[in-house]
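Note sheet for the following structure.
With one protein chain withheld, the remaining protein chains of the complex are depicted in position.
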Amino acid sequence: MTGLATRLRLVRPALLGALPFAVLVVVWEVLARSHVLNRVLVSSPSLIVAALAKQLSNGTIQRDLAASAVEFAIGFGLSVVVGVLVGVVMGWYRPLSHALAPPLWLSYNAPFFALSPLLVVLLGLGTPTVVAITFLITVVPIVVNTAAGVRNVDHILVRAARSFGATDLQIFRKVALPASVPYLMAGLRLGVGRALVGVIAGEFFGGKTGLGYSISYFAGTLQTDNMMVSVVIAAMIGVFLTQGANRLERWLDAWRGWG
Amino acid sequence: MSLVDGARYRLAARAPVRQRSPAATTALMAMVVLLAAWQLAARWGLVKHGYLPAPSAVAVAGVAMARDGELWQNAQISLLEFAMGLALSIGVGIPLGLLMGWFRTVRELFEPLVMVLNAMPRIALIPMIVVWLGIGSISKIAVVFIGGVIPLIVNGMAGVRDADGSLVRLARSFCASDLQLFLKILLPGSVPSLLAGLRLAIGHAVIGVVLAEMYASVRGMGYLLQSYGTNYEAAQLFFLVIVVSAAGYLATACVQLVESRFQSWRQP
Partner (left out) sequence: MDQRSELAEVERSPHVELRDVRIAYKKPSESRYAIVADDVGLRIQQGEFVTIVGPSGCGKTSLLLAIDGLLRPIRGEILIRGRPVTRPGRDRAMVFQEFALLPWRTVFGNVAFGMELQGGRPSPERVERYINLVGLNGFERHHPHQLSGGMRQRVGLARALAVNPEILLMDEPFGALDAQTREVMAGELLRIWQVERKTVVFVTHDIDEAIFLADRVIVMSAAPGRVIAEIHVALPRPRRPEQRASPEFAEYRSCLHRLLFQEGRGEADREKAG
C-alpha cells in the first residue's frame, strides 16, 4: 500500500507534466478529424506521424538533420573558441573591454540574418552563409559572459592565493577558472539557444537544405504536415542540446568540487 | 510600507558615470579607429566591391531614408508590433510564471511544456504562424509574444522558487498569511529575476519581429531589410541593421538601468 503511494507520488510530476501534451494531441486530432480546423492549414498529429514515416523512408529528415547539424557544429564551435578567447583577453585587459563595449552591445541583438543576401554572394548559398550567420549571432553572448566571468573573479580570493605563493598559472587554473565557470556556462547556454536560432534563421534566407530550409519550403508550398515534422524535430533538438548543457554544468560543478 | 529611497538611487546611478569617463574616452577612440578602418577597407575594396559599404555611404543612405519618411513609417509599424507583443507577453508571462512558482500543481502541470518551448528555437514557428494568422501585424504580434512570454515564465517561476528561505521563515514567524508572504517576500524578491527575464524577452522580441517581417510582410523594418537585401543595396541594408541593433540595445539598456538599481540589494 505505502509502496504504491510512494511510487504514485514519485511519478506524479511525470504524469501531470505529460497531461498538457496529451490534451494537446487529443484535442488537435479530434478537431482536425471533425473538420472544425482546416486540416490543410493545421495538420493533425496522425498526419504528422504519417509524414514523419514518409520523410524517414525517403531520407529527407536524414539529409536535413545532417546539414543542420554540420552548420550548428561549425557555427557554435567557432563561436565558443573565438568567444572564450576574446572574452578571457577582454576580461583580463580592462581597456580592451572598454574599447569593445559599444560594438559588442550593438551587436547583441543585431539582426545579422538580414545580411544573408550579401553573405550568399560573398560566401555562397547554403552551409557557408548559414555558418556565418550562426557565428555572428552566437559569438557575442559568449564573449560578454566570459569577460564578465573573468572580470568578476573575487579579488580577495586572488589576493589570498597570492599570499599562499600561487603563481599566475595556478591562480588562473585554481581560482579564476573555477570562479568564472558559472558565467561561462551562462554564456554557453545562451549560445546554444542563439546558435539554433542562427541555423534556422540562416536556412530560412540563405540555405539550400536543413531543418529551417524545410520548414520554410514546406510552409511556402502549404505542406503543413511535412512542415510540422521539421518543427517538432527542431524542438526535440533544442531539448536535447539543453539537456546536454545541463549535463555539462553538473560535470563542471563536480570538477569544481560541488558535486 | 516600503519607502523607495529615490534620492539614494539617483546618487548611486550618477556616481559611476564620472568614474567611467576614461572608459568612455577609450570607447570613443576605439569607435573612431574602427570606423576609420572600416572606411579604408571599403575604399580599398578589401571585400568584393559593393558588398561592404563605407560608413560614409551608410550615413548618406540613412539620411536619405530618414528624409523621405520611409524609415519612420516602417519603424513605427515594427515598434507597434514589438510593443504590443511584449506587453502581451508581460501580462501573461509574469503572472503565469509567479503562479507556477507558487503552486506546485500548476508547476508540475506546465513545467515540461514550458521547458520544451524554452529549449526549442521558437522562430521555427514563424512560418506556421504566418500560415495561420496571415502576413499582417497579428502574426508579428504573435511571434513577439511567443518569443517573449517563455523567458518571463521561466524567470518568474525561478524568482519565486529561489526565494531566500530565511526571509520566508521570518515572514512565517511574524504570522504572515500566504497572501502576505507572496506580496511582501516572494514578489519583491523575484524582481531581479523578472528583470533578467525581461531583458531576454526583449532580445527574442526584437529578433522575432524582424525575422517575421522579413519572412512575410509588406511593411515594417523587416520588410525594408528584405527588400533592400534582395536588391543588394548594401548601404541601406547596413544602415537598417544598425538602426534595429541600436533600438534593441536601447530597450535592453533601459532594463539594465533598472536592474542595476536592484543589484545593490544583493548582499555580497
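For clarity, chains are labelled A and B in written order, and residue numbers in each chain start from 1.
FYI, a residue touches a chain if its C-beta (ideal position, glycine included) is under 8 Å from a C-beta of that chain, and two chains touch if they have at least 3 such contacts.
Remember, predicted model here, so these are calculated numbers, not experimental data.
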{"item": "Displayed chains contacting the withheld chain", "value": "B"}
{"item": "Touching residue (missing chain; options B:A75, B:I141, B:I185 or B:A247)", "value": "B:I185"}
{"item": "Residues of subunit B (touch criterion as defined above) contacting the omitted chain", "value": "1-3, 5, 8, 166-167, 169-176, 180, 184-185, 188-189, 191, 262, 264-268"}
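The rule is simple: only the chains that are shown with their structure count from here on.
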{"item": "Euclidean distance of C-alpha centroids - subunit A vs subunit B, Å", "value": "18"}
{"item": "Subunit A - residues contacting subunit B, complex", "value": "12-13, 16-21, 41-42, 94-95, 98-103, 105-118, 121-122, 193, 196-197, 199-201, 204-205, 211-212, 215-216, 218-220, 222, 224, 227-228, 230-231, 234-235, 237-239, 241-242"}
{"item": "Residue ranges of subunit B touching subunit A (in the complex, touch as defined)", "value": "22-24, 26-27, 29-31, 34, 47-48, 51, 105, 108-113, 115-121, 123-128, 130-132, 202-203, 206-207, 210-211, 214-215, 222, 225-226, 229-230, 232, 234, 237, 240-242, 244-246, 248-249, 252-253"}
